[in-house]
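With one protein chain held back, the other chains of the complex are shown just where they sit.
Let's turn to chain A:
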Amino acid sequence: MLSRHILMCSRVGFTPSTSQAVFHTSAVNSVLPRAKPLDEEMPLASPKKPRPDTQILDLSGKRHKKDIDIIVGDQYLQQWYKMETKNLAADYLALCKSKLSLFVASTATCGVLMAPVPVAADSLIAATVGTFLLSSAANACNQLLEAPYDAQMRRTQTRVLVVHRFSPLHAFTFAGVTGLTGIGLLAYYANPLAAALGALNWFIYAGVYTPMKRSHIGCTWAGAVVGAIPPLMGYAAATGYLDPAAWCLATILFSWQFPHFNGLSWNLRGDYSKAGYRVMCVTNERLCRVTSLRHSVALLGLCSIAAPLTDLTTLTFAIDSLPVNAYLVYLSYKFYKAPDAKNSRKLFFYSLLHLPLVMLLMGISNYGRNEQQKEHISDRISNGYNKMVDSVKSFSL
């Protein structure tokens, strides 16, 4: 009887609450459309029993009896393997999260190209390579500190330090060498400001963001700052200073992180909760959805208003970034209204396309080096019209 009553109420849109709390969020949750949980989130009806495996003794080569001393007491002998790397280069790339580091390095390259100075080869290369190396160092430190947590999550359980491809000391040395090389490269071929920013970023990622993931919801903001600094590094490498245009660029990247990360983490809430990460999507869902929307709208304002205003780009960028950002706002709004697996995945994958597109458009409409576009738009129209009239006149003569 009661269940039918509850059923009718939930169809109407609210669940009768029996809690004593004055403010509670159960009403808000039942206003959202009911999303189906992922298959892996639902506990299995009956846990599968492990079958006793056959085991094969590993006898290779001639060995003295005293070499054999470690005793393994389990059935899964063939699943034990030696702690060694089959392919050191591939494992290093995995340790430094090479695809992510390349992405970060590309944002630094964008920073160099947006600087209002002629592009110098050494600052370009130093910024790109230096940022890649520093990002690798930061990621290696992160994996070093998070190995047991990574083991708990499906997404990260094959990371090199989880499967013990090499020892923690090895990873620590790798981080030290790449980080110091990156800083040195930036200091020597670019300038000390870029190197200092790089070192700061390394520290924030490994020393602030990584521990904060476990303790406070503000970790996403710290992570967004980490994402915003590489373009500043590129800009500083090219020019040696940071002006409002650079800060506008950094803020664009800062705001982008939110729809990106929230879209990614929504589907992994179960894993994140089990592994103890206090990210927004687990601890405060409403904030998660709202920040994605808020920052997507902020991106619209940043690209279309702040960018031309701070002389980062010309007006062309303000106009041609509108559809790109508008679609992001649309997807964020859909995610806000109906948060489920499909909408979050769409948001995440589009954010991966959105940033390179925006950086490309920005590069094309660069203000600092673009003499022609510095003319006011009405002058450009009248000049274009005059040129057209002249060419028609010369043709008809």
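As a working rule, contacts are C-beta pairs under 8 Å (C-beta built on N, C-alpha and C of every residue); 3 or more make two chains touch, one makes a residue touch a chain; residues count from 1.
Methods note: contacts and distances are computed from a predicted model.
Enquirer: The chain that is not shown, which UniProt protein name from "COA8 family protein Y39B6A.34, mitochondrial", "ribulose-phosphate 3-epimerase", "Small ribosomal subunit protein bS1c" or "Bardet-Biedl syndrome 10 protein" does it carry?
Expert: Record says "COA8 family protein Y39B6A.34, mitochondrial".
Enquirer: Among A:Ala89, A:Leu169 or A:Leu397, single out the residue that touches the unshown chain.
Expert: A:Leu169
Enquirer: Going by the contact rule already stated, which one of A:Gly184, A:Pro211, A:Gly240 or A:Gly363 would touch the omitted chain in the full complex?
Expert: A:Pro211
Enquirer: In the complete complex, which positions of chain A touch the hidden chain?
Expert: Contacting residues on chain A, toward the hidden partner: 3-4, 6-7, 10, 25-26, 29-30, 32, 34-38, 41-43, 50, 52-58, 63, 66-77, 79-84, 144-145, 148, 151-152, 157, 162-164, 167-169, 172, 211, 214-215, 269-270, 272-274, 276, 278, 282-285, 340-341.
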